[in-house]
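A single protein chain has been removed from this complex, and every other one stays in its place.
Moving on, here comes chain A:
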Amino acid sequence: MKGSKARSVLPGFGLSLGFTIFYLSIMVLIPLAGVFIKTTGLTWDQFWNTVTNARVLASYRVSLITALSAALANLVFGLLVAWVLVRYRFPGKKLVDSLVDLPFALPTAVAGIALTAIYAPNGWIGSLLVPLGIKVAFTPIGITIALIFIGLPFVVRTVQPVLQELDNETEEAAVMLGAYRWVTFRKVILPQLIPSLLTGFALAFARGIGEYGSVVFISGNMPLKTEITPLLIMTKLEQYDYAGATAIALVMLTASFLMLFIINYFQWRSNRRATTE
């Protein structure tokens, strides 16, 4: 980004940037600003009472805990999947690699009904778990499974390229110095993966908090127990309580914008490190 301020010989700067900013403003920025403006119509007490109501607080807890558990599960299994895809060879590897992207491409409602069918008490896996006394569908575990599905590609696809580009020399050196495989992994490989793991984790977490389609079917939507925050906004909208819905939306937006800036900061930092090396 630094260097000469020489004028580019390429045309179209004004047109492309102008259109970009115009379209961004009317499609995204102005509509989003509406949430902030609408909330100013509430007094502070009204706002505070809405966003700290017991049912709302319970929904934050459900959303946070399930999104966090799912992102943690994806941190472990996403790394495992990326590791196996990059470092090992086995038949059907290409197919498995493209399957990882399925959650990006599959409509969330379809994922929702499919997962519910599998994990419901009479489903393929649900029926196996009933004798063990484990209920998945219509509990927070079910929500977590839906969010694992949704978040998986984020972790795999951020870790995979880094793992692919890792140079062998440091690993070789560790071996020369007598490190065991596990120690090499923990002390040499893992530290280099941490920035991408954190980015993937944050992306999966942020997506999980806002997710709606795949969750509503499997969650059972019981207030105080399995009601996620986006669903609560939906419920308020159906009751024409626009001010209430907007107040909760503001809390969610603030949280997710914070996440977005943290993620972009991570990515910006790791990009900068990559280019300076």
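One rule holds in what follows: contacts are C-beta pairs under 8 Å (C-beta built on N, C-alpha and C of every residue); 3 or more make two chains touch, one makes a residue touch a chain; residues count from 1.
Heads up, the rule we're going with is that contacts and distances are computed from a predicted model.
This figure omits one chain of the complex; the name its UniProt record holds, of "Sulfate ABC transporter permease subunit CysW", "Succinate dehydrogenase / fumarate reductase flavoprotein subunit", "Sarcosine oxidase subunit delta" or "Putative transcriptional regulator", is "Sulfate ABC transporter permease subunit CysW". Among the residues A:Ala109, A:Ile134, A:Leu177 or A:Leu190, only A:Ala109 touches the chain that is left out of the figure. Taking the whole complex into account, chain A touches the unshown chain at residues 1, 3, 5, 8-13, 15-17, 19-21, 23-24, 27-29, 31-32, 34-35, 38, 77, 80-81, 83-90, 93-94, 96-111, 113-115, 117-118, 123-125, 145, 148-149, 152-154, 157, 160-161, 163-164, 166, 168, 171-172, 175, 181, 184, 203, 206-207, 209-213, 217, 229-231, 233-234, 237, 242, 245-246, 249, 252-253, 256-257, 259-261, 264, 268.
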